[in-house]
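Reading through the structure tokens given below for one structure.
Apart from one protein chain that is not included, each protein chain of the complex appears where it belongs.
Chain nomenclature is as follows: A, B and C, assigned in order of appearance, with residue numbering initiated at 1 for each chain independently.
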Amino acid sequence: MMTTNNKKSLRLFFIGWVLLTALFVVIGFVAPHHWMPRVMSPQEHMTVVTIILFTALAAPVAAGVYAVALHLLRHQTFRGNDVPPAAPAVRENSVLTVSWLATSVLLTVVVLVWGLGVLAADDGGATTNPLVVKVTGQQWLWSFAYEDNGKLVESNTLNLPENREVEFEVTSEDVTHGFWIPQMGIQVDANVGEITKIHTTPNQLGGFDVRCTQFCGLNHAFMVTTGDVMTRQQFNSWLAAQPSRS
Amino acid sequence: MSRIRTLGVAAGSVLLGAALLTGVGVWLADASPHQTALKCQQVSSGVCSLNLSTFPDSLEGVHGANGGPHPDWVSYSNDNIDVPANTTVNVTIDQYDSGGSLNNAFFDRVMGTIGGTATIDGKTVSQVDPTNVGHTFTLRGIPGNGSSIFVSVPLPADGNSGTPVTIGGGSYAKPVVVQFSFKTGSKGVYEWNCEYPCGGSREGQFGEAMSTFGYMSGTLTVE
Amino acid sequence: MSHVDTHSEVHGHDEGHHEPPEVVDGRQRMAIWIFIFGDVIVLSAMLFTYLYLRGLNVGGHWMSMWGFQGKSYAQYENLANGSGLPAATLIHIKPMSASFSWLVTGVTALSALVVIFAERALRVAKNVRGFASLSAIATIIAVVSCVLSVVQLHHIPQIFTANNDSQVMAYTAYSSVMMIFIGSSLVHLAILVFLGLGLTIRASRGVLNVEKWYQARLVRLFWVWVAVTAVIVSALTTTINTIH
Partner (left out) sequence: MTTTLTSPAGASLAPASTGGGLARKQNFLTGIIGGFVFGFIAWALSHHFFDNTSRSYSDLVTTFTSIGWMFGFWLGIGALNGPFAWLIGSDQTRADQLYYAGENQGKVRYWKYCTDHKVVGVQYIIMTMVLLGAGGLMAMGIRTELVAPGTHFVNQQVYNGLIAVHGMLMILALIVAVAGPWANFVLPIMCGARDMAFPRLNALSLWTLVSAAFLLLSTLAVGSLPVGWVVLAPITNQAGPGMDFFAMAIVVFSVSTTVAGVNTICTVMTMRTKGMTLSRLPIFVWGSMIAAALGLYAFPYFFLVETLQLLDRTESTSFFSAAGGGEGWLQANLFWLMGHPEVYVILIPAVAALFEIASVMSRKPVFSYRTAIGGMAGLAGLSILVWAHHMFTTGWAPTLGGPFMVTTELISIPTGVFFLVLVGTLWRGHIWMKLPTYWMFGFIANFIIAGITGIYLSDIPIDNEFHGTMFVTAHFHYVFVGSVLFGAIAALAFWYPKVTGRYLDEKLGRISFWLTFAGVQITFMAMFVSGLKGMPRRYASYSMLFEHSNFVTTVGAYTIMAGMLVLLGALITSWNKGEASGPNPWHANSLEWMVPTPPPLENFDVLPVITSDPYNYGEEKVNS
């Protein structure tokens, strides 16, 4: 019933490994495009690319473990109530151990280098005169304030111009909230007595969501609103049409 | 084996106990009384009217005998409201409570009503003094569920004095009367609450009455 | 089960029931050291809290707070209930008395010193009576230190704050951290009093005799550690407190 490492079972094992790897890679490509929100900013784009890359790197490892597990379940198992005979006592295999460690170190380094690179590329902060939007969270609503040559405009929905860098200055009036735009892959908490900044450049026209990601009490689930990326003309006319705070 | 049987039974019964405790806990936590939803009164075709009040205590409205566990908590007269779809809703709110400054002056504006205005004691306004607000009526939905809706109307603090009127268990000075109208869209469940910090706790005074269901918040069901 | 060599000489089964003192001592000393390790973590976390809040000085409120001048809570209660309060003002507080803090620390250190002598009296001089009386003295000194700490707690500056109908005597960040420092030393001192009392009673009842001297050493370890903590905390909170 069981024959350790005969050729056939090993070949099956390798085929399984390859097939599973392929399967995981395919999932890695399909899932983000199929389920994640529409990509509307460079940050979100890099996020999706990174997800695909990491999946491709992780796929062979995961597939390997699954293939081994399946191989063992297929060829190495004993059923029934009698204890199986003692198996060959392999206590160490320095080659295997070292190569396994080397592989995981290598993969980790690749992941790190890539991740830190993306992080550094994005860490530049707001560049030349971004549009500054003051984001205020309070239980249980977001409010947004724009400075339009001396006139202060407030809104409960977030309208943004296309292809212009936006800097969000996020703060809170009561407890901690989480300011998140899924379509733009940017998220930062709104803290009492602190102003936290994030920036992005919307590069697609259309609607997006703003959701609170930090538990903030009774109506936390309803602290959601929508936004719209419009052409600069549309944005400016919208801004002009808003009543200013007296 | 009697020891072991008892152990098994013990484990089972203790689990059962945990289940009961949990159930009781949930029930207690859920004990905030659910009043029957307030129906919007049909005035004419496509128009209906709602009458709400805000009180400095919980003696009026369904909170249990003599205001229930927290008679001193501020409260709206109702929590759950039913309105028909695609209708103009005329809202009248009698505001009996004192007030102060908003956490965020954003809410001193009248937003989302027909004409962007409200009538306060007969005067039509689009904005009130952010340092003298009693409560607000702020209504919103979850994007994607039904049509999006946003209405926010500040209710100025009640500075009136004179002969108090008696409602339910309490007696209050003459109210500030706020009237406004908004149009409902398609069917859906929306959430409304007060945005004036009247919860009497630390960190923005949004605890207690503000974070307890059935006092300063409720649902508006468009059906 | 070949790895269990039961043919080799087996010790009588009473071995393990009555273990030799040095074995018990070693085990208990290890336990005390591990407990002290846990205490070190708590202390370091408290120091982190202190330095973090002082370093951030959020809104400049390390030693200030919006509130109302005045000593007592009752003085404002009625005002606040009628929501007839005057406008709140920014109130600044002073750091707590350094000399008093060092006084408490000194007393604690003194008690530790006495305990060291007590333990030596038992271990070296084998003098149980002397040990009993010395540990009694140490206990009394620890009690004094407790009382002083309570006094210190009462001197932490408070500020009356009120908004809407919620009012209270509140503490600024500085006062808050001082409270946990003093509070934790109070808890430790209470434990010391318990231990000192135990040593005294046990010694005078002859339960703690010359053979069991190591019990005294266990207590001494913890006692000295508490004294060290007091010194560290005082050294920090009396030098680095105000924001310049």
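In this section, contacts are C-beta pairs under 8 Å (C-beta built on N, C-alpha and C of every residue); 3 or more make two chains touch, one makes a residue touch a chain.
If you're wondering where the values come from, they're calculated on a predicted model, not measured in any experiment.
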{"item": "Neighbouring displayed chains - absent chain, whole complex", "value": "A, B, C"}
{"item": "Residue, one of A:46, A:131 or A:160, that touches the chain absent here", "value": "A:46"}
{"item": "Contact footprint on chain C, counting only the chain that is left out", "value": "1-6, 8, 10-11, 13, 15-18, 23, 26-27, 30-31, 34-35, 37-39, 41-42, 45-46, 48-49, 52-53, 56-66, 73-74, 77, 81, 161, 166-177, 179-180, 194, 197-198, 201-202, 205, 207-208"}
{"item": "Footprint left on chain B by the chain that the document does not show", "value": "1-12, 14-15, 17-19, 21-26, 28-30, 32, 142-145, 189, 199-204, 206-208, 211-213, 219"}
{"item": "Missing-chain contacts mapped onto chain A", "value": "2, 4-5, 31-32, 35-37, 43-44, 46-47, 50-51, 54, 58, 61-62, 65-66, 68-69, 72-73, 76-79, 83-93, 96-97, 100-101, 104-105, 107-108, 111-112, 115-116, 118-120, 122-123, 170, 175-176, 178, 180, 182, 185-189, 191-194, 196, 209, 211-222, 224"}
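Operating definition for what follows: only the chains that are shown with their structure count from here on.
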{"item": "Of all other chains, the one whose Cα centre sits farthest from chain B", "value": "C"}
{"item": "A-B compared against B-C, more contacting pairs", "value": "A-B"}
{"item": "Inter-chain centre distance, chain A versus chain C - centres from mean C-alpha coordinates, in Å", "value": "46"}
{"item": "Length of the line joining the C-alpha centres of chain A and chain B, rounded to whole Å", "value": "37"}
{"item": "Chain B-chain C separation of Cα centroids, rounded to whole Å", "value": "48"}
{"item": "Of all residues in chain B, the ones touching two or more other chains", "value": "197"}
{"item": "In chain C, residues with contacts to at least two other chains", "value": "none"}
{"item": "Touch list for chain B against partner chain C, complex", "value": "72, 98, 100, 197-198, 200-202, 205"}
{"item": "Sites on chain B touched by chain A in the complex", "value": "103-106, 109, 111, 116, 126-127, 138, 140-143, 148, 150, 152, 191, 193, 195, 197, 203-204, 206, 210-213, 217"}
{"item": "Complex interface listing, chain A residues touching chain B", "value": "136, 138-141, 143, 145, 154, 156-157, 173-175, 192, 209, 217-219, 221-222, 224-226, 243, 245-246"}
